[in-house]
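All protein chains but one are shown in place.
Letters A and B mark the chains as written, and numbering starts fresh at 1 in each.
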Amino acid sequence: MTTKPRAGPAVPVILVSVFLAGPVLAGLAGTLLPAFGYLPALGRTGFSLEPIRHLFQQPGLMTSVWLSLATGLMASVLSLAIVLLFVAGWSGTRTFRRLTRFLSPLLSVPHAAAAIGLAFLIAPSGFLVRLVSPWVTGWTRPPDVLILNDPLGIAMTMGLVAKEVPFLFLMTLAALNRPRIQEYFKAGASLGYGRVATFFTIVLPQIYPLIRLPVLAVIAYATSVVDVAAILGPTTPAPLAPRLVLWMNDPNLAYRLMASAGALLQLAVSAVALGTYLAGERLIAATSKRHLVTGHRHLRERTARYGGLLVMVTIIAAMVLSLMLLGLWSAARSWWFPAVLPQAWNVMRMADTLGMSLGLLGTTVALASASALVATALTLWLLENRDHRKTSSSRRLKTLVFLPLLLPQISFLFGLQLLFLSADFSGTFTAVLLAHLVFVLPYAFLALSDPWARLDPRYAKAAAAIGASRGRIFWQIRLPLLLRPVLVTLAVAAAVSVGQYLPTLMVGAGRIVTVTTESVALASGGSRQSAALLALLQLGVPLAGFVLAALLPALLHRNRAAMRLER
Amino acid sequence: MHTNSETTGLFLQNVALHLGETLLLRIDCRIEPGTVLTVMGESGSGKSSLLDFIAGFLRPDFQASGKILLDGQDLTPLNPQERHIGLMFQSPLLFPHMSVLQNLMFAIPASVRKRSIRREMAQQALDDAGLAGFGSRDPATLSGGQQTRVALMRTLLAEPHALLLDEPFSNLDKARRADIRALVFDAAREKGLPVLLVTHDEEDATAASGKVHVLDESGPGNGCV
């Protein structure tokens, strides 16, 4: 094939560098400078180590660091273990397919909503206790037991697991969706290996490279999470990230410098967590190599299989129940312990809140669709371009794209806000869209690059052989063949956009308000009803995306057996 | 090993496969130890589903009736792992994250404890396949024929009681095909394994020199009813 050599570096690469890496690096700089005492707005123009000293004087700082590290790593590893065990034990079965249908939509549940629902489920005055009170427990008042906000962060870890399992599951599912994987399962079984053993010895080593990045992203996220930590996490002291946000918003403006220093510490914490994980990964790889060829068939796998299933079903049940509770709350007026169902309803107020939220919903949908479209289009452009260039820069590009996934948001958001402000650009739709893209694009790339790479190149060759242009091959061959993954990418991207709280708040400057910012504002008060309703709205947008992504291909390809999803 | 000649071998007893309302295939056949039954048929005739059924992988949307007996034992209720049926695929499916030798050692039963013995057994199998010295190689660097030979050895090292071959020669060039076919059939004969070969290549059938069952056809003259 002869393609005309094009002048200059590839446009999409430049675009990505400018719109992704630019803001992130500028944001980091905007954090770095105040951390060393430079913040002209406060009249600090000299450099000093004072903010760092101030930071380390904070009581319980090491406990906070340790909590962030431990809960984040623990939640990530647990989530991965649960997902892998479940996939290992049940992939290809009817049970698996049925549960998959539940798990995918759970991806659209916003973290905060999941945490709020979960909190109401398991609190001492929560739904589960109410179910058995007072007739079993004898409790007419809730017991004074510490379940939420426990100092060890167990509730928070559980909350994170419940939310990360669906994400890692879908990523694993996508990784499994490649040719011959099912045959490898058979090969393992015909050599006499158990289902679980086959998965871990034969299949996982092959697909692991594909789920590794999502796992790293989960670790970076979980070690720096703010909302889940604020709702379920310990507070005496809290993990590092929620404390950072407190300091950032402290009326004592000197705290801001310390918060910047804290953001650097957060960066280090996430880096250490990632490093620890990677080291553990090496260790496991090294030790398992020896065990790989001992020939143990591990046929006694009932416990493992049913254990995995039990945990998975529990997670799904807890999440579904939490969401149902949110639904009940959104129409409840009074719902006091020990009532299992609300004592009084107020549908009028729900309708009012809904009516007032329509504008927000419009903004949210517009932002989500715009960022999903742009991110997906940019990703496709990048991938298409990469195919035609095979440049060595593709590795560097990948690092750039995934940078925002591996850096804790709060470590560069403050700087990002300054960047947008100094460009006199904050508070506009476009500005917020750009800020969202920084976080949405990596996920779009994550979701699409593998299906793209797996697309049989012979289709394009066949089309080229009969004279189709590059454009026609893209629009009429590749895109239709990739319809399903492209739609899923759009849905994932939209979900990520809807989930953005701090970026919307800081770049939107209150001019751009979404269901998410509104829901957090309401959650800061006492109205469970409004908070629940907005949480549900927040979940509705990405859910609609996932449903569309599932329905459209089925509709368009209803007469095309080969386009149907196998498995 | 095989005491009763009445029950030895692989017996497909009144097997019928349905997909929804449609009958895919029907077969009733005994494969004696050391012999090959060749099943032929067009694509979509259900050949692969038959293998899946025998090996225990039939997808839940298929319905099957009949029994699979191996040396008198009914396999139908068993898990794939417990059936002791060696399977070879169209592609060799060597595990890409292991070396050639590790691929082989992976298949050796755990009852062989000592690492040195396991290694020796794997080396021996490589020698038998004419691939001495390839142990430390990355499977991806082997030619198609070499990969198929390793795959065969891997299957045999797991000590199967029967072999199912799913067009394992179809991806090989003509010159290699005869060699490898001979290697497979000789090994099966030597170990007294019943072999079921699925193919659409007449030459395979001739070389197998056993019964030939053509799907979509029935009546006398067909290898089995």
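In this section, a residue touches a chain if its C-beta (ideal position, glycine included) is under 8 Å from a C-beta of that chain, and two chains touch if they have at least 3 such contacts.
Assume contacts and distances are computed from a predicted model.
S.K.: Which listed name, "2-oxoglutarate ferredoxin oxidoreductase subunit beta", "Intracellular sulfur oxidation protein DsrF", "Na+/H+ antiporter subunit C" or "Thiamine transport system substrate-binding protein", is the one UniProt assigns to the chain that has been left out?
M.R.: "Thiamine transport system substrate-binding protein"
S.K.: Since one chain is left out of the picture, which of the remaining chains does it touch in the full complex?
M.R.: Result for the missing chain's touching partners among shown chains: A.
S.K.: One chain isn't shown here. Among A:Thr353, A:Gln409 or A:Gln538, which residue touches it?
M.R.: Touching the chain that is not displayed is residue A:Thr353.
S.K.: Where the complex has a chain not shown, which of A:Glu301, A:Glu384 or A:Glu518 is the residue touching it?
M.R.: Checking the options A:Glu301, A:Glu384 or A:Glu518, the one contacting the hidden chain is A:Glu518.
S.K.: Given that one chain is not shown, which residue among A:Leu49, A:Ala344 or A:Leu552 touches it?
M.R.: Missing-chain contact among the listed residues: A:Ala344.
S.K.: Go through subunit A and note every residue touching the omitted chain.
M.R.: Missing-chain contacts on subunit A: residues 39-42, 58-61, 63, 124-125, 140-142, 144, 146, 148-151, 234-237, 246, 248-253, 256, 333-334, 336-337, 344, 346, 349, 353, 356, 414, 417-418, 421-422, 424, 426-427, 505-506, 509-511, 513, 517-518, 520-530.
Basically, only the chains that are shown with their structure count from here on.
S.K.: Let me have the rounded angstrom distance from the C-alpha centre of subunit A over to the C-alpha centre of subunit B, please.
M.R.: 44
S.K.: Help me check something: in the complex, which residues belonging to subunit A touch subunit B?
M.R.: The touching residues are 93-94, 180, 183-184, 186-187, 189-195, 201-202, 205-206, 292-297, 299.
S.K.: What part of subunit B is in contact with subunit A in the complex they form?
M.R.: These residues of subunit B touch subunit A: 52, 55-57, 60, 79-87, 89, 91, 93, 95-98, 102, 105-112, 115, 118, 154-155, 158, 160, 164.
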